[in-house]
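The complex appears here minus one protein chain, its other protein chains still in place.
Naming follows writing order (A, B and C), and every chain is counted from residue 1.
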Amino acid sequence: MAAPTVNERAVAPGEGRTPVQTVTMVKALNMGLRAALERDPKVVVMGEDVGKLGGVFRVTDGLQKDFGEQRVLDTPLAESGIIGTAIGLAIRGFRPVCEIQFDGFVFPGFDQIVSQLAKLHFRSQGRIKVPVVVRIPFGGGIGAVEHHSESPESYFAHTAGLRVVACSNPVDAYWMIQQAVESDDPVIFFEPKRRYYEKAQLDTTATPDPLFASRVLRQGGSVTVACYGPMVKTCLEAATAAAEDGVELEVVDLRTLSPLDLGPVIDSVRRTGRLVLASEAPSESSVTAEIAARVQQECFYSLEAPVLRVTGFDTPYPPSKLEEEFLPDLDRVLHAVDRSLAF
Amino acid sequence: MAAPTVNERAVAPGEGRTPVQTVTMVKALNMGLRAALERDPKVVVMGEDVGKLGGVFRVTDGLQKDFGEQRVLDTPLAESGIIGTAIGLAIRGFRPVCEIQFDGFVFPGFDQIVSQLAKLHFRSQGRIKVPVVVRIPFGGGIGAVEHHSESPESYFAHTAGLRVVACSNPVDAYWMIQQAVESDDPVIFFEPKRRYYEKAQLDTTATPDPLFASRVLRQGGSVTVACYGPMVKTCLEAATAAAEDGVELEVVDLRTLSPLDLGPVIDSVRRTGRLVLASEAPSESSVTAEIAARVQQECFYSLEAPVLRVTGFDTPYPPSKLEEEFLPDLDRVLHAVDRSLAF
Amino acid sequence: MIAGLRATTEGGADLVQLLTPEGERVHHPDFDIEVTPEELRGLYRDMVLIRRADREGNALQRQGQLGIWVPLLGQEAAQIGAGRAMKPHDMAFPSYREHGVAWCRGIDPTEILGIFRGTDHGSWDPLAARFHLYTIVIGNQCLNATGYAMGQRFQGKVGDDDGEATICFFGDGATSQGDVHEAMVWASVYDAPVVFYCQNNQWAISEPIERQTRVPLYQRASGYGFPGIRVDGNDVLACLAVSRWALDECRHGNGPVLIEAFTYRMDAHTTSDDPTRYRLSDELEAWKLKDPIERVRVHLVKQQWADQEFFDSVQADADELAARLRDFCVNMPTPGPERIFSEVYAQESPQVRAQRDEFLDYMAGFADAHAGGEH
Partner (left out) sequence: MIAGLRATTEGGADLVQLLTPEGERVHHPDFDIEVTPEELRGLYRDMVLIRRADREGNALQRQGQLGIWVPLLGQEAAQIGAGRAMKPHDMAFPSYREHGVAWCRGIDPTEILGIFRGTDHGSWDPLAARFHLYTIVIGNQCLNATGYAMGQRFQGKVGDDDGEATICFFGDGATSQGDVHEAMVWASVYDAPVVFYCQNNQWAISEPIERQTRVPLYQRASGYGFPGIRVDGNDVLACLAVSRWALDECRHGNGPVLIEAFTYRMDAHTTSDDPTRYRLSDELEAWKLKDPIERVRVHLVKQQWADQEFFDSVQADADELAARLRDFCVNMPTPGPERIFSEVYAQESPQVRAQRDEFLDYMAGFADAHAGGEH
């Protein structure tokens, strides 16, 4: 690709404007997509209501106005159609960014993702690249009706050929979406919708971390806590609370769910001897199961307590009045920390 | 249900015939389906080519001839249609048994499975039952082209509201398919296609084990090996080979993958201190990950080695000339046993 | 090429209409019906009451009593016409906007509130009411409805006046989904007694109908070999007539049938939506002139089939319904956490039970700790 990459050209669109600004995650994603659209004419944004409306969360706000209807496409209402045509566009040389309106609506497109998107590079022995990004606002906590609060990341993590990432804050959101667009592999990009309107200081001239790397957000020697997406904020708050009781949590934001970057987690567990995993998703056969399975193997002699998981239950997502109980919160994380320490 | 259940009436159709016979798994499944169709007029069998052809593996051979086109339906070619109409039939009071022709073709029906089949009972607070069985011939080893050798069980195990089982031998196949049909919950029923033509003695007057229970197939004190579906035979052979070297494997056939019945595994690991898990599926975020995660927690003080997994790789299923390398075999199981013992 | 033909064209000859926006009764060669004054007053009352319930839903959302509301405003005729065409043994599969059909099935609007308040997913008994739960994943219910209708046929419930039929509701946007296509394929090859009832309200959230099709949607049916009819979806008489005919076709074994009820979503997609971002008020104004209730009112008055007393009593009923809804809503109990774990399976799952027990223990311990003043 001739276009400069996000790392080579870290200055945001509208240079001359102050590079540091306070933005929500929605705004950061919007800026990131805008930068991607500006940087490479092959980038197209597509999905239901992404045009005039700017998406139901306004992540694509104003993009169709500025880039036109052939770069920002309001598609017919069918997710297999969205993914399937995005794959065709990718074969033709485009870099489509698809929006799935809510987590629970990715399943009609699941076949195209599993059977084509994930496998075409392997099938063609690398002759065909399918640099499609599938953006999925995920997780609960917004008081929505059914199918609007799910955490389907494990389905994708289990699918060889896909890359799966989750951002947890506006700064990462800004960089990660651009890096995902630049990835020559398909990326399933999870956005924690209940964190959409939280703010952070974004320096658009900074050098971003690599996309497929986890990151220690807070250091601590008592217990390692690994999490991603919406749970990161919860776990950081738990760490603050624990510190008041003299318990120091080391918090790792996983960021990439497949491939996992467990190096920082393993290093940490070798020091703390204890690991708590936090995720909104049901636990059964999930990403947290995978991490527990690997860490018990890699850190067998270091573990002083079993790896514990704090997750959504193995039930359908409940009616929203019950989501506070369903979703792991600060207290449940601390409870697990206590149980870990009690071993 | 007024009709007698399989346990109440364990005599096979065609009473008077000798109850013990040597049958392949295909034949056992066929007999089981026939018994289910005879026992309850609400049972219908549906799928692509299940009628005149009797299914590409002949599991439904002769059923349409004997039960007619309204009990055994050749459907149009679309998996969402198969599952979606089966759900409607179930709402109407039927008990549909759907055949998905090959593992890799379940994904077009994935949305109906995840969004409707798995959730309707919960959504309706138990008012609607959806006793649909989805039969899926799964796994590799038959030299087939792409999409015909996959092991998608973890996708379903991760889905709350579904029950997921896998049979490993003709006797279980005969009973389990009937029990699955009688289950008021949706059951995803995995059949190890490379074991379809292996034979066993079936006593149709025996009393079957419960459907949602795992079973110790061979006792041994050195290492516990848990497996399911096509890997069961492999692991039993590994146990025979290991015994020659004085290593006694305790082999557990998991049978039910969701809910898991880990009691026998945990009991065993508490004795052996070692666990090897075997499955053809890619390991990442899989059923074997879940088992490892739970066992390291439940047996933390008993484990003398980390739980080890012998699985397919985290790659798409390869061209079939490479499947012998891809699929875990006796040697890879023994290698893991050795590694476990070496800890 | 055909690309120039607009899918939104309100076909003259195509469109079945029995009552004009001006309240004039017109006649149709194929789909005429006679209605008594009482019947028409009933339809009027249905529409006024369900609109009032709908507006109350909106208000309750604005006041924080509901998380979201999905308005039917403008689609009263399409829904009441279809709902009143159903016989008791017919079955309906709604999407998520069919409060008017629910009403006709005897489901009190209070039973819908939980969905939008977040306490349940609908509290009616779908089998008893013969009205399935709302389906949110676009298009899914069309296949479920078709399967149900196949079952009606397999059970010999199709073939004469006493036959059963199924009606399935979906939107213009839904027509793009593979599931809707597969439903039409299945229904046609199994002669399933199912009426596909598409409320073309011109919009799928922010996307106009042109994003889903080049040609009028009712024409899809011809590709599958069954009849497709476009009806004025703001004309309750026409909707009643066409639906009744279609359901009768189905119950006699001549299904399936596709109906496109040509109507308009007068409000936002949901209370979370902001239609000013994507559509002009002109369009809304034009459709206001085609209001489904007003034309019936005019006709009732012109025919002297209703007097002021009648209109006042309907208004009073509507206000009472609204008050009852509000009252019910603000007093709705929130289920306890055990609901999370209940009815996940028909046969209890040991895993879910263990998670429930552990969680309830944890909650109890937590309450104790709080009582004791500790963390």
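Methods note: contacts are C-beta pairs under 8 Å (C-beta built on N, C-alpha and C of every residue); 3 or more make two chains touch, one makes a residue touch a chain.
Keep in mind that this is a model prediction, so the values were computed, not measured.
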{"item": "Chains on display which the left-out chain touches in the complete complex", "value": "A, B, C"}
{"item": "Option touching the unshown chain, where A:Arg58, A:Arg123 or A:Arg270 are the choices", "value": "A:Arg123"}
{"item": "Residue in contact with the excluded chain [from B:Gly104, B:Gly139 or B:Gly220]", "value": "B:Gly104"}
{"item": "Of B:Gly143, B:Pro210 or B:Gly263, the one touching the omitted chain in the full complex", "value": "B:Gly143"}
{"item": "Where the missing chain touches chain A, by residue", "value": "44, 70, 75-76, 78, 80-81, 83-94, 108, 111-112, 115-116, 120-129, 131, 160-161, 163, 183-185, 259-261"}
{"item": "Positions on chain C where the hidden chain makes contact", "value": "1-3, 5, 7, 175-182, 185, 188-189, 191, 210-215, 219-227, 249, 254"}
{"item": "For chain B, residues in touch with the removed chain", "value": "48-49, 51-54, 56, 74-78, 80-81, 104-105, 107-108, 143-147, 241, 245, 284, 313-316, 318-323, 325-326, 331-332, 334-335"}
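FYI, only the chains that are shown with their structure count from here on.
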{"item": "Whole-Å separation of chain centres (CA-atom averages), chain A against chain C", "value": "36"}
{"item": "Chain centre separation in whole Å, for chain C relative to chain B (CA means)", "value": "40"}
{"item": "Gap in Å, rounded to a whole number, between the CA centres of chain B and chain A", "value": "33"}
{"item": "Multi-chain contact residues (two or more partners), chain B", "value": "80, 108, 111, 115, 122-123, 160-161, 260"}
{"item": "Residues of chain C engaged with two or more neighbouring chains", "value": "120-121, 137, 178-179, 344, 349, 351-352"}
